[in-house]
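For reference, the structure is listed below as structure tokens.
The other protein chains are all here in position, but one chain of the complex has been omitted.
The block that comes next holds chain A.
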Amino acid sequence: MKNIISKIKYILLISIMIMEVSCDEQLVDINKDPLAATSVPPELLFPEVLANLSSVRTIEFAGANMHAQQWCGSGGTWLSRSRYVLGVPSVNNGWTTWYTTCLKNLSLVELLVESENPNNKYVIAQAKILEGFIYSNITQVWGDVPFTEAGNPVEYPYPQFDSQEIVLEGIVTLMDEALSILEQDLDSEIVTDSDLVFNGDREAWIRWANSIKLKMLMFIANKKPEEVASKIQALVDEPLILTNEQEAKFSYTTAIGNENPKWRFIQNYWGGNINLWYAGRPLVNLMNELNDPRLPNYFETNSNGFYVGKWQGATGFAVISKINANNVLPDTPDRYSTASETYFLLADAAANGYVSGGLEQANTWFVQGIQAALDYYDGTWGEISQTDKDNYIDSFPDLSTLTPEEALDYINDQHYISLFGNGIEAWNQWKRTKSVELDVPLNAGATDVIRRYTYSTNEAGSNINTPQGLTIETPMWYEK
């Protein structure tokens, strides 16, 4: 018995020895991911932000072109979009991509700069402008959204939804912060190669920041003109995007994998043709009335040689015009902020009396806006002849001879027309001004024009602060 017990001891000892050896922390210290880095140069995050930002704008939310009633879906997904079936996965994708992939990486840019190269303040300014632009997209789609408490999971695990008013004002503040950095001459690096918008052109970033600011102030002015008029006035003399060359855009290329996603879509589904994208009635009617030289650029004629649009949600497209496929080329850019938009916003501000100069000044900007919009096609497939341009511009009355309401109608109609293909902007231009009369879609069970998307169900399912009771027909805060 003793013998056995001593043997047990011996065996236990061996076991314990093996255990002792094994429990060396080294053996289980293998938790380092070999395929990821704990720090990267911050500029490497910019392409991820921009490519994802534009992917949502161009294809995920292509339905916004239907909401603006410039386009009309004839079947499948696109008829659904015309009927306000949003494709909730799309809503989730848009929300999640913009908040996580885009805004999160921008906040990491700021974090990386501050921890590794605090002198590179220009990089922070670039990040702030992009951040503001992304929030402008988010609030134009959803209205009240997390802003002040967003992007800070430790302090605010369940961000409050800020009113659209606070978000719009916050974007203005972000632009001011960025401008105050960029306007200084600093010993700072600026993101160049990874800056797929301006390739590190500081002046260009300043212009874009001012243009974003102008747009946000014009939204706010719809509700609180007195409070923001002076700020808009101050912007008149600041550098703004005023030529087509200065426009802020994400340039897709003809390189495989870097093409415009809308083109990739029609290539995938329709062999490069336009199948289910037709003209929306309000836009076509307006342009027909004006005999707009951009009609052949935007649309194809129907079999009878006319431009005819369709009521959203209806079926039967035998005599309806299709979207001109030239608007969906591999290198068609995603236009963030354009020169014509700046002019039309300024003209709007002048006609409303937010800035000095009255209707005369409004007329000047109005004409410059049309000019920029028509010139946009110079040197491309859709170049408009000088005669057509002149005739078109001459066809408008001098706005100073009209009432401010009449003038605004002209300005905002032109603004609406100029935003063709830029769904989110066109839809919000309508919401802001209602210069064009839109239809309530057929077969949609709808009672009004769509104003916003429902909140991401992922957000609603995880954030107890998500507002309830809003419908897609609930107007935006900034609407008059």
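Keep in mind that, in the parts below, a contact is a pair of C-beta atoms (placed from the backbone, for glycine too) under 8 Å apart; a residue touches a chain by one contact, two chains touch by 3 or more; residues count from 1.
Rule of thumb we're sticking to: contacts and distances are computed from a predicted model.
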Pick, from "Phosphoribosylformylglycinamidine synthase subunit PurQ", "SusC/RagA family TonB-linked outer membrane protein", "ABC transporter ATP-binding protein" or "Osmoprotectant transport system permease protein", the protein name that UniProt gives for the chain of this complex that is not shown. "SusC/RagA family TonB-linked outer membrane protein"
Hidden partner chain, touching residue among A:99, A:392 or A:430: A:99
Quick one: which of A:159, A:293 or A:309 touches the chain that's been left out? A:159
Under the stated touch rule, tell me which residues of chain A contact the chain that is not displayed. 3-4, 7-8, 11-12, 14-15, 18-19, 22-23, 25, 27-40, 44-48, 50-52, 55, 59-60, 74-79, 85-86, 88-90, 93, 95-97, 99-101, 103-105, 107-108, 145-146, 149-153, 156-159, 193-194, 196, 251, 253, 255-259, 261-262, 264-265, 267-271, 275-276, 315-320, 443, 445, 447, 456-464, 466, 468-469
